[in-house]
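Just dropping this structure here.
Every protein chain of the complex appears in place save one, which is left out.
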Amino acid sequence: MMGDNIILLAVISLFSACQQAYYARLVGRSRMKHKVTPPAVTGPPEFERTFRAQQNCVEIYPIFLVLLWTAGTYFFQEVAAAFGLLYIFARHTYFKGYVASAKDRIPGFYLTLISLFLLLLVALLGITNGLLKTYLDVNVIKKMSHMF
Amino acid sequence: MMGDNIILLAVISLFSACQQAYYARLVGRSRMKHKVTPPAVTGPPEFERTFRAQQNCVEIYPIFLVLLWTAGTYFFQEVAAAFGLLYIFARHTYFKGYVASAKDRIPGFYLTLISLFLLLLVALLGITNGLLKTYLDVNVIKKMSHMF
Partner (left out) sequence: MMGDNIILLAVISLFSACQQAYYARLVGRSRMKHKVTPPAVTGPPEFERTFRAQQNCVEIYPIFLVLLWTAGTYFFQEVAAAFGLLYIFARHTYFKGYVASAKDRIPGFYLTLISLFLLLLVALLGITNGLLKTYLDVNVIKKMSHMF
């Protein structure tokens, strides 16, 4: 079956998509709680923080997906999936913190950066290996994994 | 040729990407109509509703893409493509309604939820099958489709 060696990436993508949908729902709930009728996006501080937290997740989500899939396709999907889980947890910490106060968004923000940086690192390793393999017929990752 | 069994997903993705681009253009037109010069995003109610309608589409679009491709890769691409079409129609109803009045966005909003929920359902079925197949070597979907 097609997609066997990307199934963990699909699982993580699906999970993170549900998280994104959940945050959209939390904004909807915050609208009701604070009586902020669409299309307004300004209101009490707690609503504005909830809205900005979700917007920040919207901004970063496509970046995350690109890093996850590049890392998972060209490096190892298990590693990419693990860092993907870290990202989801980081966003959870960020969102929860931001709703509480602007300052409390900071730990989750840095954890998000760490998770994206790790994904970028393995994506770059994988892509470099992929380029060497495609254009110079050298597979460094395969050779290295034979060493262990 | 690579991508034979995902071509309908590619068609739907392309179609939905054009829809997203069209909504960005409608915001541009609404800017001109109501003389809202960038970078301003506030103005007459109709402009603000048009802008929020587009923003909502921007927020949900990556979620839709993940669901569409997971459903189409691990379940049947024809089913995913059909629900994808429903999503595009739902967004059309939503956008058109929202431009008219905040209240008129509601039918399209619920139709969007239904289309995403259907995609999620078949994506979960497909992913579960994919996990069983990969890790336990059991292919439930194939067995079931042999029953009919």
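Miscellaneous remarks
Order of writing sets the labels: A and B. Residues in every chain begin at 1.
We adopt the following convention: contacts are C-beta pairs under 8 Å (C-beta built on N, C-alpha and C of every residue); 3 or more make two chains touch, one makes a residue touch a chain.
Fair warning: this is a prediction, and the values are worked out from it, not measured in the lab.
The chain not shown here touches chain A at positions 5, 45, 48-49, 51-53, 58-60, 62-63, 66-67, 70, 73-74, 98, 102, 105, 116, 120, 123-124, 127, 130-131, 133-134, 139. Hidden from this view is one chain, which touches chain B at 1-4, 7, 10-11, 13-14, 16-18, 20-21, 24, 37-41, 54, 58, 61-62, 65.
Following the convention adopted for this analysis, only the chains that are shown with their structure count from here on.
Annotation: 19 Å between the Cα-based centres of chain A and chain B.
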